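Taken from a larger complex, these chains appear in their original positions, while the remainder are omitted.
Order as written gives the chain letters A and B; numbering starts at 1 within each chain.
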Amino acid sequence: MSILIDKNSRVIVQGITGRDGAFHAASMREYGTNVVGGTSPGKGGQFVNGIPVFDSVEKAVRETGADTSILFVPARFAADAICEASDGGIELVVAVSEGVPTLDVIKSIKFMESGGTKLIGPNSPGLISPGKAKVGILPGNIFKEGTVGLISRSGTLTYEVINELTRSGFGQSTCIGIGGDPVVGLHYIELLTMFENDPQTEAVVLIGEIGGDAEEKAAEFIEKSMTKPVAAFIAGRTAPPGKRMGHAGAIISSGSGTAAEKIEAFERVGVPVAKEPEEIPKLIGVKL
Amino acid sequence: MVALFIGLNVSRTAFSKSVYHLSIEYKSIGKESAKKMKIHEYQAKEIFKFFGIPIPGNTVCATVEEVVEAYRSSNGLIAIKAQVLVGGRGKAGGVKLAKNIDEARDAAEAIFGMQIKGLTVEKVLVYNALDIDKEFYIGLTNDRNTKSVMLMVSAEGGIEIEQVAKKSPEKIIKFSIDPRFGLMDFQARNIALKLFGDIKIARKGAEILKKLYRCYVDMDSSLTEINPLVLTSEGELVALDAKMNFDDNALYRHPDIEALREVTPDEEEEIEAKRKGLSFIKLDGEIGCMVNGAGLAMATMDLIKLYGGNPANFLDIGGSSNPEKIVEAMRILLSDDNVKVVMINIFGGITRCDDVARGLLEALKRISITVPIVIRLTGTNAKEGKEILAGSDLINVDSMGEAARKAISLV
């Protein structure tokens, strides 16, 4: 099993003729991902590393039966590319692009809603179901197939944690970087639900950061709806207080976004929180 | 003919006598807030005015004489507010009332040149004080949970709004706006009816809500607040204060807003670093950190603290592995005399360890470095990186825990 992607995922790369698009298309294919095509308006008919290029997502889906796409397009075109993917029939869109205006992200998420398309990102390193498929820029070699699901707001910190898991013998079912932007697609709760329903996954690691109250909301959800064990790590325990952000941020959140509050929320519902990445394998609650 | 196509009206402004208000501080944390450009109250009010949101007069003065002049054309009671890009102006004495020329002069003399959180007051905003019946809060911000723009309003506006939010959250109406339709008439009216009670005031309030949302969206704001929106004794609603932050990612669409950017001395280094693709925040410890990725950088700082050390900075070199960037990062890092040891923590992914190693060698050549450097390289091309650094003085370790412990021992 695994969630969101596996060996059957048919992946296209939006912006495949760009430097990053071409590089990661090849890298994903090397990992074993079924990369069936790419898009670049006006370059339909060309090939990039042997992968066929189409003018539009619609055409790419029609010709290749793609169900998953990953974007390597400049930030200011990313929201439109997300909408194109959704409109073209893609079921899962992974947006790596960094620096997408938040209101654009909000609009594209609303656009996707009617089509039922799922979004990972933007500003996400993507996701990987080890041994099956990688749709993202994560370094495939540190992952190992197994039973731990992982959800993270972070990039390299995720690799650090994965490294500790793999070193300790804990393989992973699927690992997802949800993206660090103020508004992103799939978040903790949607992904926790999927892991709860995934037979391969036996435990989940959640990597959070200071800011917002998503971790607190995840803790509430875990208490109510998760039967599988969850362990957490929060980055930013010692981060300095940031800049003034007005009253609105405080009013909208249940807390102030500090690590202490998040840790407290997790511990209150029985989710152990690691003090350092090394500690995580000890806390995940399943035996090897 | 063309004039008609510009669909926005500039509304009338309301003048009258009375009380001003103070606004309290709120400290936020984390990396997101650093990405939100701020502008002055008077600039936000200028934008409000363009969108037809009623504001009190918006006379900006740069000298005491200008303030005195502004008093002369006032109705006898003015508010003088320091314009600096931090909160807490009221508490710091940066907001004063004046009911005659002498008071105006004294207030202006006191405020100009005043230091508020390290910033010197160079401009003040002067307007006729208003006769206030009631204060309301209105705020708009992007909301992670609902994935939408959230409108928040409260009849308990003014300085205590956050206490209200904590103690009586039911007194704050939150409304998630669907970007496909914006804030629709009936929604604005129904919210305003709950907020203002009286239908006549509610109709005016609904107009302000709709214009504020339009302003928020058109300007790619990340935070827009009126606190307080005041109801005057004449039954008019006026935005007594104005706060706007902007989504840095969208500033390319708003060159005129970008042009308003003022860099505080504290931020100069950060901005300089950002220009070079680095994310840098100065702190007051002794261990200089260089990490790739913001999350890992925060985790590294946490680890140093956990083991009893003190980080000198937050420095994220980001995802690319241009050796030149590494040289710059070292330069910025070592410009802080407090730094007694450098800890480098790299988990290669997009960033290649051999590139980092090459950059470090280059830095060692170009910069005179007298402090010890502890380095942990893992991930993409770690082996090659370590080989490149084999002949150097750098202290190579295998895990971030080990790196932190070693660095602390060398302080």
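To be clear about the criterion, a contact is a pair of C-beta atoms (placed from the backbone, for glycine too) under 8 Å apart; a residue touches a chain by one contact, two chains touch by 3 or more.
Remember, predicted model here, so these are calculated numbers, not experimental data.
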Exercise. Using the labels on the shown chains, what is the complete copy formula?
Worked result: A x2, B x2
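Basically, only the chains that are shown with their structure count from here on.
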Exercise. What is the distance in Å between the mean C-alpha positions of chain A and chain B?
Worked result: 27
Problem set entry | In the complex, chain B residues that touch chain A | 25-34, 36, 38, 86-87, 137, 139-145, 147-150, 152, 161-162, 165, 172, 174, 178-180, 217, 220, 222-223, 225, 227, 243, 245, 247, 249-250, 252-253, 281, 283, 291-296, 298-299, 301-306, 311, 314, 319, 347-351, 378-380, 399-401
For this session: Can you check the complex and tell me which residues of chain A touch chain B?
Result: 75-76, 99-104, 106-107, 109-110, 125, 137-139, 142, 152-160, 163, 180, 182-184, 187, 207, 209-214, 217, 233, 235-252, 256-259, 275-278
